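In this view, the complex is presented without one of its protein chains, the others remaining in place.
Just so it is clear, A, B and C label the chains in written order, and each chain counts residues from 1 on its own.
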Amino acid sequence: MLYFSCDYAEGCHPKVLEALTRTNMVSTPGYGEDRYCESAKEKIRESINCPEADIYFLVGGTQTNQTVIDSMLSNYDGVVAAATGHVAVHEAGAIEYSGHKVITVPGHAGKIDPRELRQMLVDHYADESSEHMVNPGMVYISYPTEYGTLYSKEELEAIGAICNEYNIPLFIDGARLAYGLAAADDLTLEDIAKLADVFYIGGTKVGALFGEAVVFTKNNTPKHMITQIKQHGALLAKGRLLGVQFDALFTDNLYMEMGKHAVSCANTIRKELVNKGYQIYMENPTNQIFVVMENDKLDTLSKEVLYGFWEKYDDTHTVIRIATSWATTEASVEALKKIL
Amino acid sequence: MLYFSCDYAEGCHPKVLEALTRTNMVSTPGYGEDRYCESAKEKIRESINCPEADIYFLVGGTQTNQTVIDSMLSNYDGVVAAATGHVAVHEAGAIEYSGHKVITVPGHAGKIDPRELRQMLVDHYADESSEHMVNPGMVYISYPTEYGTLYSKEELEAIGAICNEYNIPLFIDGARLAYGLAAADDLTLEDIAKLADVFYIGGTKVGALFGEAVVFTKNNTPKHMITQIKQHGALLAKGRLLGVQFDALFTDNLYMEMGKHAVSCANTIRKELVNKGYQIYMENPTNQIFVVMENDKLDTLSKEVLYGFWEKYDDTHTVIRIATSWATTEASVEALKKIL
Amino acid sequence: MLYFSCDYAEGCHPKVLEALTRTNMVSTPGYGEDRYCESAKEKIRESINCPEADIYFLVGGTQTNQTVIDSMLSNYDGVVAAATGHVAVHEAGAIEYSGHKVITVPGHAGKIDPRELRQMLVDHYADESSEHMVNPGMVYISYPTEYGTLYSKEELEAIGAICNEYNIPLFIDGARLAYGLAAADDLTLEDIAKLADVFYIGGTKVGALFGEAVVFTKNNTPKHMITQIKQHGALLAKGRLLGVQFDALFTDNLYMEMGKHAVSCANTIRKELVNKGYQIYMENPTNQIFVVMENDKLDTLSKEVLYGFWEKYDDTHTVIRIATSWATTEASVEALKKIL
Partner (left out) sequence: MLYFSCDYAEGCHPKVLEALTRTNMVSTPGYGEDRYCESAKEKIRESINCPEADIYFLVGGTQTNQTVIDSMLSNYDGVVAAATGHVAVHEAGAIEYSGHKVITVPGHAGKIDPRELRQMLVDHYADESSEHMVNPGMVYISYPTEYGTLYSKEELEAIGAICNEYNIPLFIDGARLAYGLAAADDLTLEDIAKLADVFYIGGTKVGALFGEAVVFTKNNTPKHMITQIKQHGALLAKGRLLGVQFDALFTDNLYMEMGKHAVSCANTIRKELVNKGYQIYMENPTNQIFVVMENDKLDTLSKEVLYGFWEKYDDTHTVIRIATSWATTEASVEALKKIL
């Protein structure tokens, strides 16, 4: 069976596993106060050219979004997100559970439109009832988005400028950051760190067993951050596991290399799909392909390939998601090509 | 340096690591819907002789306590715990963050006294103002306690009977369950499952990289449990990692064997301490030793041994904690004995 | 100055004030356990022909929405509301603060479309990821809506049937209930009680100093409701004040009479507006009139009339709200007519 249904189907990259194995019986202090975490943080700081970056390692994406958003917002604040954003739809109300509204703006292929964002803020503060409404206290975007699309540098700068003007932080969810940067023309990890007030580097979907590295870039870490992480049930006892993994991910450019590999595999598949006349449903340059399939074809495909069901297209067609990852092999890509 | 300061200082037991390595590149569905989780659950069900047990794997202890307590309580409920209980003291307010009060009763070497528990409940319901007070909606105990002490079977039965009488669930925090059961005269894992309405089998401190197995034993799983776990940021994307680990822990009795090993090491050290005339501060039969040390002696000890500072005893003495674990070697025990 | 800007600008109806004055120095138990509350409840039960109705008096609308919604939902639930609903927009995040998402469906002049509601529920449960999403656990509608519009009996029955089918309660926010019922062709208070699983009878905007009567109609009161009300800071010490007021409101049909009066005043104004060629912005039959005004005209109007700014219509026109209430006098209506 060929596995293309998601990018978190395997364990971790062999180099990460090797690092975990090598350090397995070393005794360290708990809760991230170990040398591996220190080393990983230092490597990340170097890779973003931001010596003052303050970094925390958490376990998963929803947990990270909840903890970052709740720790940065005041009681009266909500977080602005695309209506299709992960925090708005697929986190089981984790943000609301922490007391905050997700204020939605329209999603355009997963992206916020800077002009619509600005208009929403202008309207909010012009509203006579604004004190009876949730205050927009942060902007959340994902890069790449849940639809695999990317903001251009210009778009990110426009959103960042609006956030600056309104003095609210910009939070970039980088659950698939490597897959975005590998496909970006004009944007580097360093740029992300400059543009965001806080962002996270996703490990779970890019080569780690688990783990997300939250980076506060503007000397803006919330107070008592460890306490807040603990309060959210997000402080890993053996924090060193996160350090060891991110240390490996940021050694010899592994994190970025994995991104390139997955995107390259995706592009090969995309090309084949286009050549064979399939209709791409949602254009995007990253590791997720959304394609329209005849249902008959799907019946055949299902016997050999695991893909993601996305949505019904019409009575005879379905949109499916094909996801590549660091773990995708060239052999499986070739095999898929033959089946398509 | 000899490491005796805690029981979560290393990675995982070699057999667990072997299982993770062996399965690393296998593709599975996410969120715990994989064969490894199924297998691990089946082994746990067998080991507790409870075919109807419903099992969920979470990542860490505070997260587990928060999720279990919040999912089982109604809005108006609080959880009753010893004043020294982990949920009352060392979880950064994770329970209150989820909206629930920790109602404390005195801790006696970490343990709740069944008579005091009953009296608290009697007094609560007799109070004319009880509707203006938080309702006691669950009893939380840890086995072993934070002080390494154990409830006898009789004590647990007494607490369980009170819970039954008041129709509130008994939740047993088994973060160090193996270390408790290994030291217990009269209690088995099966007994724990019979006595508790919900309990968890701690992996983080007993041979896993991380992971706690929550067991609902009475067909009493809260509705939409997966949604609730997700909402608490506690649903691991690669849930299979928990399945693989618990599968290994419950193969060939590994979990219990590790418990025995740690307790045996602790007993060897205890004997040496007593022989050398040290004062045991808090008697307990499990893997944690609380001992009074002269400060001068500690200065020497510190050069070769990492131990846990517990509290000041008097101007010239200190209480320290020596913790053994599955990872403690006989060599290190011998080395420690020489230094003491 | 003529006051038409809102329906909560004065104190209370003279008969309510008389009742408060008459009972002022009577000593009663606190927290609503007094004879006035009992009497008011009994009168409400009679007026809805529902002897088993369980009734609680709260102070204000947002508080009532928060308390009812939070007490009826489970952790994993959100409340479905029109995107324009009060709970979605103008309660400062009170629902999210209590941990629950407001799941929005489109508002059509403030109303939910039963077909769109059904489709949303169908889609939710058909979604493979539904366990990662907030569960729709209640439907909230307002009658009349925030735009003064009314659901027909047929529409309410359709929504009620969907709620029954999905086994989720229907909650009707009746902040302006009297103004709705006075304008309804086909609907009575008894009908509201039959259709809703829980609803509230608004006092604040209809003749009381403050107060909303929450009615659970289906033997479905959440457990420990007094504790939950207290927990939300919503239990009035001198609960008798609510009983005295609602007793007066439900004596000699006062509540309904006030509704008729306000609607009659509104209709007189509406007629005048139409006669004079003004454009009604949002047609509705209740006590709120949304009308388009030339800005020049507004400049004049502002000198003699207080009205509500609603929104900019175009560069030379503005939408304003004219609200009548139980306190509107015929003299002020006549005066307004002359100015228009």
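Methods note: a residue touches a chain if its C-beta (ideal position, glycine included) is under 8 Å from a C-beta of that chain, and two chains touch if they have at least 3 such contacts.
None of these values were measured; they are calculated from a predicted model.
*Asks:* Looking at C:L209, C:L273, C:V291 or C:I320, which residue reaches the missing chain?
*Replies:* C:L209
*Asks:* Out of B:G60, B:G99, B:P114 or B:G202, which is the one that touches the chain we can't see?
*Replies:* In the full complex, the listed residue that touches the missing chain is B:G99.
*Asks:* Which candidate, C:E91, C:E146 or C:D247, sits in contact with the chain we can't see?
*Replies:* Only one of C:E91, C:E146 or C:D247 touches the chain omitted from view, namely C:E91.
*Asks:* Footprint of the hidden chain on chain A, which residues?
*Replies:* 70-71, 74-76, 99, 131-135, 223-224, 226-228, 230-231, 235
*Asks:* Since one chain has been left out of the picture, which residues of chain B touch it in the full complex?
*Replies:* Per the touch rule, chain B residues meeting the hidden chain are 75-76, 78, 89-93, 96-97, 99-102, 128-129, 131-134, 309.
*Asks:* Counting contacts across the full complex, list the positions on chain C that touch the omitted chain.
*Replies:* On the chain C side, contact with the omitted chain comes from 1, 3, 5-6, 8-12, 14, 17, 20-21, 23-30, 59-64, 66-67, 91-94, 97-98, 204-205, 209-210, 227-228, 230-238, 241, 306, 327.
Convention: only the chains that are shown with their structure count from here on.
*Asks:* Rounded to a whole Å, what is the gap between the Cα centroids of chain A and chain B?
*Replies:* Centre-to-centre distance between chain A and chain B: 33 Å.
*Asks:* Quick check: how many Å separate the C-alpha centres of chain A and chain C?
*Replies:* 42
*Asks:* Per the centroid of Cα atoms for each chain, what is the distance between chain B and chain C, given in Å?
*Replies:* 50
*Asks:* Any chance you could list the residues of chain C touching two or more other chains?
*Replies:* Expected reply: 75-76, 99, 131-134.
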